[in-house]
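What follows is a single structure, written as structure tokens, with notes after it.
Not every chain is included here, but those present sit where they belong.
Note that the chains are named A and B in the order they appear, and that numbering of residues resets to 1 at the start of each chain.
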């Protein structure tokens, strides 16, 4: 079976529905972390996240788990406009390099699909700090799960 | 300089102070994720975390970022009883393998220091689900930061 092209699989309507719902009722962890989806392109996603003081450690930097949560989210959501109806994607593994401390304030992210098959995707994500400096770079794998027959 | 022994560096008083404060005023991300420290040994830490419904995705599993946040926390805290006064530890990189979906309920974790120098630690962490099955295994590096002079 030939590998599907990212451009061929991209569904703008799914991207638009994610953008429309983002920040309104996301709730849960993405809401707690202040993540806001900004823009999709085929295999690419840009987001923002606002780090509140509550998310800092006593040392004044964002908890590593905050950045990990943001990265897990942005590297997962980027895949959804490439999925078939009913499919979903689960992180199988991810590796993060923390490059600089993260302070309170605005983060910007970029995530991209590096490779895509019918069953998995390899993704990368980058997080940039208030000075537009790279603060985290990640690379991981998503497993694409088919809907249960029903 | 010879590598410090984990047993030699272990300070039970620091461990006890972490245990005493845990769950009372941790706040921030660890509080949000329901993490509770249970027990330290030299280079080892056991914790619990309770996954509330709020932390699940629409697919009924814990958001990957929830598990990532828990893992980042437990693999960081395990190092603190091995540090000198004023030092702190920052995750430099971490890699997580997600092995099974995580449902709402109780998680148990174990984290350990695999290697320790004066400037860094290599750590591992495991998270177990409600059935005591392994749901996540991680391996990462912490950088040990000296207190600022002053």
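One rule holds in what follows: a residue touches a chain if its C-beta (ideal position, glycine included) is under 8 Å from a C-beta of that chain, and two chains touch if they have at least 3 such contacts.
What you are looking at is a predicted structure, and each value in this text was computed from that prediction instead of being measured.
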item: Homo-oligomer size of the whole complex, from 2 visible chains; value: 4
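To be clear about the criterion, only the chains that are shown with their structure count from here on.
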item: Rigid-body rotation angle, chain B and chain A, from Cα fit (steps of 5°); value: 180
item: Approximate Å spacing (C-alpha centroids) for the pair chain A, chain B; value: 23
item: Contact footprint of chain A on chain B as seen in their complex; value: 27-30, 32-33, 54-57, 59, 61, 63-66, 68-73, 76, 88, 90-98, 101
